[in-house]
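Complex shown without one protein chain; remaining protein chains in place.
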Amino acid sequence: MDKSQLRELLSLVQQGQTTVEDAMSRLKTLPFEDLGFAKVDHHRSLRNGFPEVIFGLGKTKEHIRAIMDNLNQHKSNILVTRVEQDVFDFVKDQFPAAQYHTLARCITLENNPLPKKPGEILVVSAGTADLPVAEEAYVTASIMGNSVEKVYDVGVAGIHRLLYNQEKLSSAHVIIVVAGMEGALASVVGGLVDKPVVAVPTSVGYGANFGGLSALLCMLNSCATGVGVVNIDNGFGAAALANSINSLTEVS
Amino acid sequence: MDKSQLRELLSLVQQGQTTVEDAMSRLKTLPFEDLGFAKVDHHRSLRNGFPEVIFGLGKTKEHIRAIMDNLNQHKSNILVTRVEQDVFDFVKDQFPAAQYHTLARCITLENNPLPKKPGEILVVSAGTADLPVAEEAYVTASIMGNSVEKVYDVGVAGIHRLLYNQEKLSSAHVIIVVAGMEGALASVVGGLVDKPVVAVPTSVGYGANFGGLSALLCMLNSCATGVGVVNIDNGFGAAALANSINSLTEVS
Amino acid sequence: MDKSQLRELLSLVQQGQTTVEDAMSRLKTLPFEDLGFAKVDHHRSLRNGFPEVIFGLGKTKEHIRAIMDNLNQHKSNILVTRVEQDVFDFVKDQFPAAQYHTLARCITLENNPLPKKPGEILVVSAGTADLPVAEEAYVTASIMGNSVEKVYDVGVAGIHRLLYNQEKLSSAHVIIVVAGMEGALASVVGGLVDKPVVAVPTSVGYGANFGGLSALLCMLNSCATGVGVVNIDNGFGAAALANSINSLTEVS
Amino acid sequence: MDKSQLRELLSLVQQGQTTVEDAMSRLKTLPFEDLGFAKVDHHRSLRNGFPEVIFGLGKTKEHIRAIMDNLNQHKSNILVTRVEQDVFDFVKDQFPAAQYHTLARCITLENNPLPKKPGEILVVSAGTADLPVAEEAYVTASIMGNSVEKVYDVGVAGIHRLLYNQEKLSSAHVIIVVAGMEGALASVVGGLVDKPVVAVPTSVGYGANFGGLSALLCMLNSCATGVGVVNIDNGFGAAALANSINSLTEVS
Amino acid sequence: MDKSQLRELLSLVQQGQTTVEDAMSRLKTLPFEDLGFAKVDHHRSLRNGFPEVIFGLGKTKEHIRAIMDNLNQHKSNILVTRVEQDVFDFVKDQFPAAQYHTLARCITLENNPLPKKPGEILVVSAGTADLPVAEEAYVTASIMGNSVEKVYDVGVAGIHRLLYNQEKLSSAHVIIVVAGMEGALASVVGGLVDKPVVAVPTSVGYGANFGGLSALLCMLNSCATGVGVVNIDNGFGAAALANSINSLTEVS
Amino acid sequence: MDKSQLRELLSLVQQGQTTVEDAMSRLKTLPFEDLGFAKVDHHRSLRNGFPEVIFGLGKTKEHIRAIMDNLNQHKSNILVTRVEQDVFDFVKDQFPAAQYHTLARCITLENNPLPKKPGEILVVSAGTADLPVAEEAYVTASIMGNSVEKVYDVGVAGIHRLLYNQEKLSSAHVIIVVAGMEGALASVVGGLVDKPVVAVPTSVGYGANFGGLSALLCMLNSCATGVGVVNIDNGFGAAALANSINSLTEVS
Amino acid sequence: MDKSQLRELLSLVQQGQTTVEDAMSRLKTLPFEDLGFAKVDHHRSLRNGFPEVIFGLGKTKEHIRAIMDNLNQHKSNILVTRVEQDVFDFVKDQFPAAQYHTLARCITLENNPLPKKPGEILVVSAGTADLPVAEEAYVTASIMGNSVEKVYDVGVAGIHRLLYNQEKLSSAHVIIVVAGMEGALASVVGGLVDKPVVAVPTSVGYGANFGGLSALLCMLNSCATGVGVVNIDNGFGAAALANSINSLTEVS
Partner (left out) sequence: MDKSQLRELLSLVQQGQTTVEDAMSRLKTLPFEDLGFAKVDHHRSLRNGFPEVIFGLGKTKEHIRAIMDNLNQHKSNILVTRVEQDVFDFVKDQFPAAQYHTLARCITLENNPLPKKPGEILVVSAGTADLPVAEEAYVTASIMGNSVEKVYDVGVAGIHRLLYNQEKLSSAHVIIVVAGMEGALASVVGGLVDKPVVAVPTSVGYGANFGGLSALLCMLNSCATGVGVVNIDNGFGAAALANSINSLTEVS
């Protein structure tokens, strides 16, 4: 409810076209539905540009199916992240148009495929073990209405593989860099381009990697500018930020 | 040196208009100048959108003045961050047009003030102790050619102060959120808007704050989407990323 | 044994009604029973307001049953936390009146349901994955003789869901806030009310969550006042503290 | 603005006694004052039970004096924490009734001394080096309208000193336990009483104390129930929570 | 080879009773046997008071059996720690006199039961979940020739259970304190006695326990004197140190 | 008050030789004196073998002098640790017999020099920068009535320097090992002897030393047995433990 | 493509023997092959001395087989690390000459066994639980063309076992020290020799070992000189560095 809607509502009350009780009711009605165990936030597509995404980790199959069902009835586009194949098997009969993305561990159901925005998002990853995170970013950015390109397995230990792809780096509007171990790829990419870089540290590695801490600290301390960091392994969050950035090109 | 320049250079060699030695020299010439203790990177304004910024912390006054002098001779806009008043006093006679921003601890020298980009950057801060970081972001974003607005002292303990400014939140293209202590402001702002949020944790606090760790972890784990995090107290970096994002509106 | 009892005992000795040996024995007798592997503390219901609660994690089924049996013989109310369904299946024949709370992972056996105290305890949780901790708090606070209300899934990323429930926040005597990820909900709730807030960080999240560390630090650094923090995932402890606070309303 | 006020305002609009513009203005007017560098929150005394407390650390003398002046004009009770003697010397001429509490490092100015609430708050501290934190709690709880008692230097290494004061422990409504080093005092006190315990870890210690981390973790892992923890060295926060708890005895 | 043996050997060479080659050989022969994958250190019983103990964690059944066999042939007393029942089942036919201690997860084989030293070692533990560590200490101290007593389940949350056992505390020569969670028991015991206390933090707990870190830091920061700390869950190490201390009473 | 004293007191009451009020008073009188800011624990010399030691860090000169004065009136031996020269200058006129140990940063005042116990304590240190901690241990162990020897600067990087002193290692009853950096000396010494080793990690080092953490972890994980660890830089605590161990030789 | 190759290529263009398009193509062709999920870097054997090693952890069997197949077609020597037996069973039919090293968890396939370099690499390990890491180093160093010796189970708790092998230490060119727990072996070895020492901390241990952190910090803080540290459990990396060092003896 924004300023002009508030003005209009108050005018209706003033003119006697709306009762006080009705106005109170409308002022209090909020666009979420309470399923008991969850409050589905339908307003989010207005407020944040995409319906509430279902973070699958730690939710039961039944809960996921119920939330999908609720969103599906509103004809929303649906994205479920961090789910294994068995969750998809559990829901696929009810949602025949849903797709499972094995590597990305996501379910998508596009009721209204969004038109592609003009700018391109590029997903760059350091090693093959980073692919699940990179693919989660790819699937997320795609369903949110972006053209997405990939450059995989270009870690800094063989920097010629990255330099070979410099044109792709240059033509993208936003670059998502996915890297584990020492995470140095974000700094190198950040130094090569003048576009926003969204850095995703991954938990790929062992020992003094400490579950992704090494890549996280590396990216936060990047000597390159224009780098924003999201949580370890958070491919979805990186894509959501990249989408938010890429949406600006439509604004102006 | 991009693809088309490479093609042209090779054509000149082919046509005998450039000798092999000259071509080699040009292929190797790189746009930085070696001052001995530093390699000033003039190419960066092409590559990253703004000349090399002088990070003052840990540099001697003499080094800072020498790098400023080198940049000034190239008529670059100059930004020096993390410097105290005494550094400014040391250099101001040589650069009479330079300005010192006390709260932001920055020196600026605008040889060619950049035209303002269409979108607006908003700097939001949680408490008064976060001001130095917020102001560093403000000064940086401004000199990089952005219209910048401020909403200060709107921490979540009195959330009505933030909600009161919701229109400013809505009208900005990019929002920089500066917060110490628990850093919750980034999540709340991220949930209210659909624009990119650049979150800057600050070291403001004590005890279990652990030098900004609490705000940093809070921001990285934000349940709101569209939030990218930079290093603790890195107001400059947040502004550079915001500028990079805001520059996209010019692209399309 | 308090001061007046000590005085009485000494008087009995003085009057020859009690021998020195008897007095020594009574001075040493303490109200716990030694089961060999455990010392059941029956005095606790006097000292701490509720019988010793059985923390199930790491105890064998046999040990749990034996302690339950001992408490049951004293007609105590029994609460067993952190137990899976199989423990309940193992003990339910012996204690037919016992109940298992699946989500909360608790067994309760109310031999003497306590009268409800006047004030109300409200359990607020940020996301659906926080429910097990929130429900452990709910079950614990209920069996300790409190009226308990719930407001679930009101994380700060969609703050209108929380603001919509502001009346419930206002009418509670004590509020338990359960939140994982960045844990910002505690600060926001703490800023909205003037009642004691007991904050429970949960281990819900991944990556830089570090097993609940992010929510824990966030809550400890809360810029809101009136917030006390308990251990990560400690729904029981939060309810015990809330009960202890709520009991004060009976005192005065 | 609560539900009944909203109803009344809308009725006034309906009856033509208030114009739409006036109603909008009132709906938007929020009880804080913007000093530029800070937004003083006068509403807080209604919302949180005490005016905004000035956290002095990191604020300039001028800022502190300006905020004090603003609060003083509203005849608020004023508490400034974490300030050294020189700040007091700077402001004392303007506020002749202000007092400086050396050990607690606080300034107080009681324009309207609050009546004492019925329950008593007890501040218990482990060692003499914990006194500044304990005294900050004492001063804060006192000005907020509580009767406050002290039991100092009763660390667990000589537990008879604590047991000697068991009556004081029993008669208090809320107990604040202040301890550094291993912080074990909170568990021992929590085991002896059935009242809420607010535990304040301090940074007193060295080596593996890690700035108060040892006491903090000890208190969070307390095997005693009814213990809520605040930030390291946060005597003010402990008192604010204790005050919030103690205020409940007035409610019922 | 000590000083007097060296003198004797050199004298034998001088007198021609030992050849140079023999002397060299004896100077180089060291009392360990190389099994290829391990060097069994038979000299340790002279040097450290007990034969090499087999730390079972991470060793294969075959390796454990082979080392046991080697030690058995030297008629050493054998202690294998951190082994599950299946290892015992694998070796018991070959060593019929061996015993498995279920709770302590140890195998013992006493070929030459040691005479009991005069002083008594007391093992004190905080909770029932600490029993495996306490029992490892008990079994270890016993086989090393000590009289060992136990006082279990006397955590500080019910401190009367500990005070009730004060006589046992007073009569012991060395006290091993085993505690998880906040580990406060070590400080309390250390304050009650004037005997050496060996503190063993355990990993019992959850959340901000961080795998035993809370108890470890608590014990290292103990305000009580006379407390030495060993590694988390290291019941064996505590007993070895206690044995080493208790052996001194034989010396003097 | 031990068991026999309790029996006697009760008998006196029974026989009418002591009134009930007197008995109560004696049962409650505890041997500490309350100086207001501190409770001086005179009972400690009975309970823990040495009077309360004054930990100087964080105490004012006036407080230290007052506690010294109180102890001095009881003719106790006095040890003040962690004090600089200026504290000694402040108190020396009042206590002419007091001595300042510059390297150890301790003040001692021996009113009743204790007789030397039979066993010897050896202090071994790794490097010259560890001397302040080693000397604190030396001074403490000496005043507590022990013969103390020193072997300094025998870090493991030149292990022959340690091996050269093996006889001293063998003849000591208890060995205190003081080492910073990687702290490996404790393991090497522990492997060479069969006596109790008290390991003191120091904060000597830089970088990944993290204030003594490296030495602390190294010592806790020692593969040698018979090693107990105290807090970082805690020379006093090491000596107190060594003294407690060495006192056992008098017991038996 | 080095300087002389660039000169030659440009000359060919100048002389018309190569077209501009051809030159561009050659300047861009880089010696890696893109398998889609991975970019196999055949150039690495020139650049880094050995073909790309396949880090098996986190890769699917199919991916590993495909990369092996690609390398095998180039007749490269192949090393796959961190693979279990089942991976070998999956690939062995296709590569009959491949070998599985059980303890080291590596597959090797030597298409062109390298000639042995003159210097010897010695692998020293502290305990039997460190063997998998030590063997990974052994296998890696061997296939890279080095003579490799082993001295296992010589931890510092029985330092005579190490001293006994001093000649082997002296004759090696490079020494790899593999140790978990406190990791002190690296310092002791580093003090005994004047050759480069490559230290590998292992995650062997428990409790305050924190997954290898104790050994890692110990080695980084080594008071011995000439010690370089690699990641926890990184036997491969240690061998690669040792090989790189040992290769220098061929250079000069």
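By written order: A, B, C, D, E, F and G. Residues from 1 in each chain.
By definition in this document, a contact is a pair of C-beta atoms (placed from the backbone, for glycine too) under 8 Å apart; a residue touches a chain by one contact, two chains touch by 3 or more.
Fair warning: this is a prediction, and the values are worked out from it, not measured in the lab.
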Contact set of the excluded chain (shown chains only): A, B, E, F, G
Contact residue for the chain not shown (choose from A:Gly56, A:Pro132 or A:Gly158): A:Gly158
Chain not shown: contacting residue from F:Ala66, F:Leu114 or F:Ala208: F:Ala208
Touching the absent chain when the full complex is considered, from A:Val83, A:Leu169 or A:Ala184: A:Ala184
Touching residue (missing chain; options A:Leu9, A:Ile67, A:Val151 or A:Ala224): A:Ala224
Residue of F:Asp69, F:Glu110 or F:Asp153 in touch with the missing chain, whole complex considered: F:Asp153
Residue ranges of subunit E at the interface with the undisplayed chain: 6-7, 10-11, 13-14, 16, 20, 23-24, 27
Touch list for subunit G against the chain that is not drawn: 3, 47-49, 53, 118-119, 167, 173-174, 191-196, 198, 216, 220-221, 225-232, 236-237, 240-241, 243-252
Contact footprint on subunit B, counting only the chain that is left out: 28, 30, 32, 37-39, 41, 43-44, 47, 57-59, 63, 201, 203, 211-213, 216, 231-234
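To be clear about the criterion, only the chains that are shown with their structure count from here on.
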Centre-of-Cα separation between subunit D and subunit B, whole angstrom: 38
Interface hub residues of subunit A, defined as touching at least two other chains: 47, 216, 231-232
Complete list of chain pairs which touch one another: A-B, A-C, A-D, A-G, B-C, B-D, B-G, C-D, C-E, C-F, D-E, D-F, E-F, E-G, F-G
